[in-house]
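Handing you a structure now.
Only one protein chain is missing from this complex, and each of the others stays in its spot.
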Amino acid sequence: MTALPERTDRKLGLVIDLDTCVGCHACVIACKGWNTQHYGAPLSDQDAYGDASGTFLNRIHSYQVEPEHGASQTIHFPKSCLHCEDAPCVTVCPTGASYKRAEDGIVLVNEDACMGCGLCAWACPYGAREVDMAAGIMKKCTLCVDRIYNENLPEADRQPACVRTCPSGARHFGDLGDPDSDVSRLVAERGGVDLMPEQNTKPVNQYLPPRPKDRLQAPEMTGDEDILAPWLAPVAEEPQGFLKWLDGALERL
Amino acid sequence: MNQPKLNLSPKVSDEIRKTTCYMCACRCGIDVHINHTAEGDKVAYIEGNRAHPVNRGVLCAKGSAGIMQHNAPSRLRAPLKRTGPRGSGEFEEISWEEAFRIAEGWLRPIRASDPSKLAFFTGRDQSQSFTSWWAQAFGTPNYAAHGGFCSVNMAAGGIYTIGGAFWEFGQPDWDRTRLFILFGVAEDHDSNPLKMGIGKLKKRGAKVVGVNPVRSGYNAVADEWYGITPGTDGLLILSLVHCLLKAGKIDLEYLRDYTDAPVLIDADPDSATHGLALLDDDGHKLVWCRDEQRARCFDAETVNPDLAGTWERDGIVHRTVFQHMVDKYLDPAYAPEAIADRVGISAGRIHALAAEIARTAFEEAIELDIPWTDFRGRRHATMKGRPVSFHAMRGISAHANGFQTCRALHMLQILIGSVETPGGFRFKPPYPKAATAHPKPHRNHQPNAPLDGPHLGFVHGPEDLALRPDGSPARIDKAFTWENPMSAHGLMHMVISNAHAGDPYRIDTLFLYMANMAWNSSMNTRGTMEMLSDTDENGDYVIPHIIYADTYSSETVAYADLVLPDTTYLERHDCISLLDRPISEAEAAADAIRWPVVETDRDVRAFQTAMIQLGARLGLPGMVKDDGTAKFADFADYMVNHERRPGVGPLMGWRGNGEGGESHGRGAPNPAQLDRYIENGGFCLAHVPEEGQFMKPWNKAYQDWAVEIGLFDKPSPYIFTLWCEPLRRFQLAAEGVGDLQPPDHLRDRIRTTMDPLPIWWDPSEGQDGAGEYDVHALTQRPMAMYHSWGTQNAWLRQIHGRNPMYLPTEIWEAEGFADGDWARIASPHGEITVPVAHMPALNHRTIWTWNAIGKRKGAWALHDNAPETDKGFLLNHLIHELLPPKKDGMRWSNSDPITGQAAWFDLKVRVEKTAPPPDLASRPGLAPQVSPVGQGPDQLRWEVK
Partner (left out) sequence: MHPAPSVIIFSTLSGAGFGLLIFLGLGLPAVEGRVAFVFYLIAFGLTVIGLLSSVFHLKNRKNAWRSYSQWRSSWLSREAWAAVLSLVVMGLYAAGQVFFGLTLAPLGWLGAALSLFTVYTTSMIYTQLRAVPRWNQWATPVLFLVASLAGGALLSGNATAAILLLALLGIVVLWHWWKGDRRFGEVGSTLETATRLEGRVKLWEKPHTGENYLTREMVYQIGRRHAVKLRVIAMGLMVVLPLLVLLVLGAHHVSAAVAVLSYLAGMAVQRWLFFAEAEHVVGLYYGAHGNMTANASERTPA
C-alpha cells in the first residue's frame, strides 16, 4: 500500500557530520558489500572491468565551497536515502512495492512487487533510488533493516553497515523522533539541517554543517585585537638578553 | 496498512574467520564472513574486527572491497614463462617445478660466483624481516624494499632524531591532545587510525590544523588550513621554531633532562672533532653541570645540565647544542615576515599558528598522576604533558630537503616537550629505539656464503658506508655511498637504471616482488620500460634475467622472464611481526597473522612459501637442515619455528611449549601458536604497564618491560638528538678531515646539506629551467585506492576510473580554462596532455592529480574501453630519476642528498591550454600489452548463496 502511514512509532535515520567526513568512501563500499550479499537482489555492476557502472545505495559527492571570507574549502558529502516523512517516492508507486514502515519510518522497496518503472526514482529529489540493471528492480538504502534488528548479530553490530564501518565516526544512527536520543541531541547541539527543505519532503536524515573554519587569523586580517600576541612576546630583544632569561628560567626550575 | 512481513533476523553468514587486511600499511583486523557452498567455502562479506587494536571494527573502502580484490579476474593463475619479447605480455603457463628449475638455473651459478649479481628488491612487502633474511642467506648485498621511493626521510629523520617516526610507528595521544597539526599527509600509513583519531578530536572539539598545498581528505575537515607551497614546510617549521624560541615558549626542563640540548659540542673550527660531542673516556656525552660547574656525564643521577653557554676544556672551546640552536634560529631570516612569500602563507597566519602552539602547549598543559622512574634513577610523582601533537608523512618526506624537514619537525616537537609526553606524540613498540640501537648496513659478500649481516641500517659516519675497497659503491642502488650516505631503506628507484647502465656494475638477475616498476612505481616510466627491454649489440637483454612475483597481472608482469604467482591475502599465511613493522599501539605491543581463510583455486603459492622452497632448493643457510633437506615446509612453518635470537621469533604471542606454559614475548617455538592467534582473532596484544605508558625512552618501567617481552636484550634508554652527529661526521669529511674522503664533486653538497641542525633549502631549485617551469605538480593517493597494490577492483575503480589535473584559481583564470578543457603539462623531462578541472581550495602555484589512476591497455584484465587506459594518466612521465644536467654536465639523482629518498614532489612544470585530442585520450598513449589472464567478465552480480 503506497499511502504513507499517518505517523510512525519511531523515526530511524542517519545523522551525517560534514565537519568530520574525510571523504574516504568506506561507507559507500561497506554498503555495497552488505547489500550485494544481503537484502534482496545483489547490487550489480555493468561492464565491471570496462566503462563500469554499478548500483550503489550510498554515494559521496565532493564540493568546493568559497565562503564570503577566507580560504576555499572542500566538503565531502555522503548521500543516501533520507527516509523522508513525506516521501514522494512512496506515493507515486503504482504497484505498492514502495512503502514506509509504520513502526520505524524506514522507506523500503518490496522487491517482489516492483516492476522497475523508475517513477519513484524520478519522484525523489535526492537521487536515493537506483534501478539495478541486472535485476530490473528499484534498489535503495534499507537503513540495513536486516542488520538493525538482526538477532544473529551481536548487539553492538545492530546498526547500518555504513555507520559501523565509518572510520572517522562521521555517521550516526538512531531515532530522530525521540528528542532525547543521542542523534536528536547531536542535531540540536550542532544545528543539524534538512536537505532541500523547499521540496517539502521532511527528510528524517539530518546533516551537521561544517564548523566555522580558518578562524586562526592574524589580527591585521580580521581587525580584531590580537589575543594571541602575548604568547609570542619576545623574552628579550637581544641575544644576550635571551641567555640571561634562560639562565633565570633554569634557576627557577 | 499492508506492509510485507520481513525477516528481520536473516542469517548473516555460515562462519566468521578473523584475519588481517592487506590493502595498505594499516593492517586492520577483519571479520571475513564465509558461506559454505557446494563449491567450497566462499567469502561472502568483509567487515572490520571490533576487538582489533588497529581499527576497532571500522574499515576503509579498500578493506570492505576486499572481496572484489580476492576474486579479481586479474589474478595470475600459474607460473608464467615468457614467450614473446619483454613487455609484450606473451607467456605460457608452466608448472612450479619448471619455474623453480628455471630460477635455480639462474641463481645457483650467481651464488657460486658472485652473489651481488642478484638484485632482490621487494615492493609493498609486508614481510621485510623475512625477505631480508632470505637475501642475507643468499649472500647478495643488493636487497631493499620500497622505502627509498616512499617515505624513508620520515623514518630516518625520525629515528636519527627521536628514535622513532610517525608512519605507523607512533601516534598522537588522541585522547588528550588539544591541537593536532598534520603536515603533508594524504592517504598514507596508518590511515584508519588517523581517521579514527581525527574523529575523536572532532568529538572533543580539539583543533585540527592541516599544512598541505591541497585541501582534500583530512585537510578538508581541518579547522585551519595552511595551503603551503610544496617543499617549503621546513622553512615554515623553522619559522615556528624561531617564534617560539624568541618568546621563550619552550620546555626547558624537557630539553635539559631528555635531549642533547645541553650536550657540549666542540666549537673549535681547527679541531679534528669540530662539531662532535665532547665524550668521557667511556664514550658518554658530557654536559656542563650548573651545580658542580664542571663537565659531567649526561646521565648522572645528580647532574644539573646547563642549556646554553660556552666552556673551554683542554684548550678547546665547547658550546652546548642549545647554544648552537639559539645562534641559528633566532636569526631574523627565519622571522615569519622574511619567509611568508616563499611559503605562500601570510606572516600573520604564521604568527597565529606559533601563538596557538605556544598557548596550547603551555596554557593547557596537563599532568597525569602516574609516578615513574627515569633512567637517571630519579623518581617523578607525575607525568607532565603538552597537548600539542603532530603527524607528517610523504608530503614533507618526498622532497630533496625532506630529511632535514622531517628533522626540523621533530625539533619543533622536542622544543615544546611534546614527544612521549601526555597529549603529545607517542611511540608504539618496538619504538622508541635510538638510531644507535639499530644495525648498521652490511655489504660484505663472497661466493656460496651469506652476507655478513643485515643489508639495511643506520650509518653513523663515513666508515659505515657500503663502499668497496676502491671507493666504488658496493650496492647496485648506490645506497650508503657519498651520494646519499644515510639511505636507510635503500634506493629501489635507482635499481633499474643503474642495472641498465652497468653502474656501478652489471647484474645477472633482477628479482622484484610486488612493485609496479614498469608503470606507476617508477619515475620516467617510459624510460624504465625501455631499460627493462633493452638489448645489447648481441641482441641479449642488458638486464639478462628478470623474475617477478605478484598476485595480479600488472604492467610489470609483462617485463619478466619468469613470473611467480602469489596468492591473495585471504589464501595465505603472513606475520605482521615485531621484527618488522608491527601493528602496535602506544599502550601495547601487538602483532598479527594472516591465515588461509579460504583455499586457493589456482596453481599459485604464497610468495614467502615459494621463497622458502626456492631457498631450500638452493641450500641457503637457515632454510635447510644439516642433511640438506628443507627446514620449513612453508611460511607458516617458518612463522612458528624460525628463531631470530633464542626465544625470539617472528611472532611474540603464545610462545613456549614446555612446562612453563605459554606466554607473550620470549619463549620456545610453540606448535600451537597459530591456533592461538586464530582463536584470539588473528592478533596478539601485550600491554605496556601503566607506569611505562609515557616517557618511554627514559622510563625504567617501559625499558624493563621491553626487555621482558624481547624488544631489547637490555634496557636501552637514550636522549633525543637535536644535534645529528652522523650528519656532522660526513660534513667533517667533506671539509677534508679524516681518511675517508668524498669525491670532490660531492664535497660542496655534503657540506651545505648535511648540517647537524635542521636547515632548509629550496629543493626544486635547478628544476625550473631558469623560471620556465614555475608551477609545482603533485600527486595524492586517493583514500579509496592504493595505486596498483589492490588491482583494479571492480567496486573501487568506479570511484576513481579517470583523473583530471586539478588547477588552482590563479592558473585556471590566467590561462582562461573552462570546464572540459585540456592542458599540456611540460617539465624539463617530458610532457603530458590531460584533462583539467578547477579546484579553488589549492595552493595558488600548485597543480595536482590522483596517483596511479592511469593504466596500460592489456594490464589488470581490464577491457579495452576501461577509462583508466585512455582517460586516466600518470604524472610519472614528467619525473626523471636524474635531475637535469648541472653546469659541469653531471646529473645528480632526483633524490634527497642525505637519504636518497626519491624526490617525487620537487617536480616543477609549465601549464598550457591546448585543444582536446581528437580521441579524447590523454597523452602519452602507450601500446597495449597482451593480457596473460584474459579480460574480466562484463557483468558482476556477486552473491554467495
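Remarks
A and B are the chain letters, set down in written order, and residue numbers restart from 1 in every chain.
Simple rule for what comes next: a residue touches a chain if its C-beta (ideal position, glycine included) is under 8 Å from a C-beta of that chain, and two chains touch if they have at least 3 such contacts.
Everything quoted here is computed from the prediction, not taken from an experiment.
The chain omitted from view is touched by exactly one of B:164, B:867 or B:900, namely B:867. Looking at B:110, B:286, B:529 or B:799, the residue that reaches the missing chain in the full complex is B:799. Between the chain not shown and the residues A:52, A:187 or A:246, the one that touches is A:52. Considering the whole complex, the residue from A:127, A:179 or A:239 that touches the absent chain is A:127. On the side of subunit B, touch with the chain left out of the figure occurs at residues 798-803, 837-840, 867. With the whole complex as reference, residues 1-3, 18, 28, 51-56, 59-68, 73-75, 77, 79, 88, 91-97, 112-119, 121-127, 130-131, 133, 135-137, 193-200, 207, 209-210 of subunit A touch the missing chain.
Everything below uses one rule, namely that only the chains that are shown with their structure count from here on.
Separating the centre of subunit A from that of subunit B, both taken as means of CA atoms, is a distance of 33 Å.
Across the interface of their complex, subunit B is touched by residues 1, 3, 5, 17, 19-26, 28-30, 32-34, 36-39, 41-42, 44-54, 56, 62, 64, 66, 71-76, 96, 99, 101-102, 108, 110, 112-113, 134-135, 145-146, 149-153, 156-157, 161, 164-170, 210-211, 213-221, 228-229, 231-235, 239, 242-243, 245-247, 249-250, 253 of subunit A. Within the complex, the subunit B residues that touch subunit A are 1-4, 6-13, 33, 44-48, 50, 55, 57-65, 67, 73, 187, 191-192, 195-196, 198-200, 202-203, 209, 215-225, 227, 243-249, 252-253, 256, 290, 306-309, 326-327, 330, 346-349, 351-356, 358-359, 362, 783-784, 792, 794-799, 801, 809, 838-842, 861-867, 935-944.
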